[in-house]
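As you look at this complex, bear in mind that one protein chain is not there, while each of the others sits in place.
Residue numbering begins at 1 within each chain, and the chains themselves are lettered A and B in the order written.
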Amino acid sequence: MTTTRIAETAPTAPPAPHLGAGDRLRLWWSALPRPYQWGIGVPFIALLAALPILRPPILTTQGTDFGGVLAQFGMYALLAIGLNVVVGQAGLLDLGYVGFYAIGAYTVGLLTSPDSPWNQTDTWLSRHWAWVFALPIAIAVTAVSGLILGTPTLRLRGDYLAIVTLGFGEIVRLLADNLQNITGGGRGLSGIAFPLVGQTPTRTKGVFSAGNTHLPLNFGTWWYWVSLALIIVVLLFVGNLERSRVGRAWVAIREDEDAAEIMGVPTFKFKLWAFLIGASIGGLSGVLYAGQVQFVSPPTFNVINSMLFLCAVIVGGQGNKLGVILGAFIIVYLPNFFLGRSDLFGIPIDGNAIADYKYLFFGLALMTLMIFRPQGLFPARQKLLSYGREVYVVARRAALAAAGRLPAADEDGAR
Amino acid sequence: MSIGPNDPQAGAEHTDQHLGAEEYLTQDSVEEEFLPDGGVAQVAVDLADVDPVLADPEAVAQLVAPDRRIRTEVGAALLRMEAVTMRFGGLVALDGVSFEIRRGEILGLIGPNGAGKTTCFNAMTGVYRPTSGQVVFDGRPLGAIKRNQITRLGIARTFQNIRLFSDMTALENVVVGTDARHRTSVPGALFRSRRHRTEEQDALERGMALLEFVGIGRRATQKARNLPYGDQRRLEIARALATEPKLLCLDEPAAGFNPTEKAELQDLIRKIRDDGYTVLLIEHDMRLVMGVTDRVVVLEFGRKIADGVPAEVSSDPAVIAAYLGVPDDATA
Partner (left out) sequence: MLASFDIGALGHSFWALTISGLTYGSIYALVAVGYTLVYGVLRLINFAHSEIFMLGMFGQYAALMMFGFAPQGDAYDMGVAQTLMYLGLAMIGGMVVSGAAAVGLERVAYRPLRRRGAPALVFLITAIGASFVLQEFVHFVLPKLTNNTLGGLNAQQPIRLVSPSTQFTIFGATVTNVDIAIVVSALALAFATDRFINGTKFGRGIRSVAQDPVTATLMGVSRERVIMLTFLIGGVLAGAAALLYTLRVPNGIIYNGGFILGIKAFCAAVLGGIGNLRGALLGGLLLGVMEMYGQTVFGNEWRDVVAFVVLVLVLMFRPTGILGESLGRARA
């Protein structure tokens, strides 16, 4: 019956609605009342946090410590969220993002490493909390560096911006390498501070020390938890921005910068904000890195890493903050998954070789994605309004009604 | 503070006549909406479900009406072009053009192709800086101001070739317009300050009202690029109105419209004026211009050749000569 109605009212309309699995999930989730969302969200996050303790059989990495891999994932997730603000939201291609990661890590290194001429541990930074106090300082320094890079370059065209930022990333690394008296040059800075908490006879330097290798609560696991907490905080802040004038300005700039300017959006100011916020989040991730590895040296901040971060954002889906976290997971986890594995479901494989080839696979993935799915695996459906919930609820009701109705219509048609 | 010819009653009358909205609402809102990429974004909504106030056209008109201080009195010159000349290399696009737009009127700016209409428009909206002469807006010369500041001063425009933010929903597009009058920035949004929350709520309410006002309320959650052509044009007008302009400039808003749509557009333009806005209309279609404007300025080869009420202008020999070859339009 419904079918005939459709035929009458809109003969040219495409016959069936297409609601992908993702759309259905999104619909279902956003139609849930807030308490239910909390009720599902909190246990889910708890489950994520418990992963290194549960050590699920296939998921657990074999060649490297699972906790450590998850900690690295946490850092990359932060990087992806930050880069997503710049690339995904504001549409500014930044190929030198690793520079901010480096600046964050080196700031902590310079403030707390005994190798650094500017070491402040035991002066005004207490030994126990040096890392924690260095964190806001490092974020401020990276934010300022974002400002310094952005002010002259954000007036450039998109493709030029990409190359200039690439140059910036490389310059940061070269500075770290060349300013030997300060950064230790190629030797790097070691002995960087970490929070000295939870000291026991078996864990003499506390739970965050690289010396804590007692499974399952080794130092990787603890740093994973720290990064998970920071991810949640950053997501809340970034979400607030996204559903505000700021997020709308970014998307408007991405879509049509001239039109945005003419509609009263101060485009330069908001591009600069995007750079500054992205830089701060990248710096935060660098601080985590410095604390976890307790050592920084220039090769870690090679420009090729910028491409890897970009890969996480593109694969995950530009503009989708949860998507890019999954992208980061893929980038970090997949190579580690294969590392040290000689068989998968009974099939013999050379896991180490597969892990070695990661850049080859990522490169191929980027090329294929750009041809067949340029929006990434989990494309964005951004919400840009703070109080739009009511409107979305009404829309959702209509969508669900329609989606529920039309498959039935197809059946009718078949009969 | 005087608000001008903002009589809610008048606005309501026009809403009743307004064809677009009525037509839309009588259709079954769900079935015809499915576009290939699917999802929530394609579904029609009834904004009155969200905010019952929006079911009442009078209330809508009141929400949409501009709420800001305008120094210029109603009927006095809101914008004055003072001997504006615009030269590009050897080409003189505008040659000492002077005219005024009075507050509360609909002024038509017409002329054959290449007459300098668009250049004139760009000089007003800050895209170009005049070679000589000046543009005075609401008692203040527009000198070296950034384009986004001109919008916030109170000149809003639509684009001849539609330039919506195509990946945003209709509602979001309009809210970007309202943002031009907002003052919170990153810190406010980050910590959700009180002012930020008020502004966001107001923006949403006004945004929905604007969509209802131009007759595309049910398209609120659809992406701009998925809207039918006519609705995209209406959305551009809504987005420009969202910035609470003192002067709304419409750049060939009827391009590509059929006669019915043109008639609807005329109604909408009148409704906008009656709601308290001043409108500048640049248009090719003489019939539309003559039917809706209070005054008309005619340009030819960068010079003003006529300025007066439509009846006067359309019988002006110079204008007829300029339009010779399109007698149908000239006699309209």
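Assume a contact is a pair of C-beta atoms (placed from the backbone, for glycine too) under 8 Å apart; a residue touches a chain by one contact, two chains touch by 3 or more.
For clarity, every value in this text was computed on a predicted model and none was experimentally measured.
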Check your understanding: Among the chains included here, which ones are touched by the excluded chain in the whole complex?
Key -> A
Check your understanding: Which one touches the absent chain: A:I40, A:L59, A:A140 or A:L364?
Key -> A:L364
**Study point:** Of A:A31, A:I45 or A:L156, the one touching the omitted chain in the full complex
**Key:** A:L156
**Study point:** Interface with the unshown chain - residue positions in chain A
**Key:** 91, 93, 95, 152-153, 156-160, 162-164, 166-168, 170-171, 174-175, 177-179, 181-182, 303, 307, 310, 314, 356-357, 359-360, 362-367, 370-371, 374
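Quick note on the criterion: only the chains that are shown with their structure count from here on.
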Point to revise | Intercentroid distance (Cα basis), chain B paired with chain A, Å | key: 41
**Study point:** Residue ranges of chain B in contact with chain A within the complex
**Key:** 27-47, 49-51, 125, 127, 146-148, 151-152, 156-157, 159, 163-168, 171-172, 175-177, 179-182, 184-186, 188-192, 196-197, 199-201, 203-204, 208, 220-221, 239-240, 243
Review point. Which residues of chain A touch chain B in their complex?
Key: 2, 5-6, 9-10, 13-14, 16-20, 23, 26-27, 237, 240-241, 243-249, 251-252, 255-256, 258-267, 269, 273, 277, 381, 384-388, 390-392, 394-396, 398-399, 401-402, 405-406
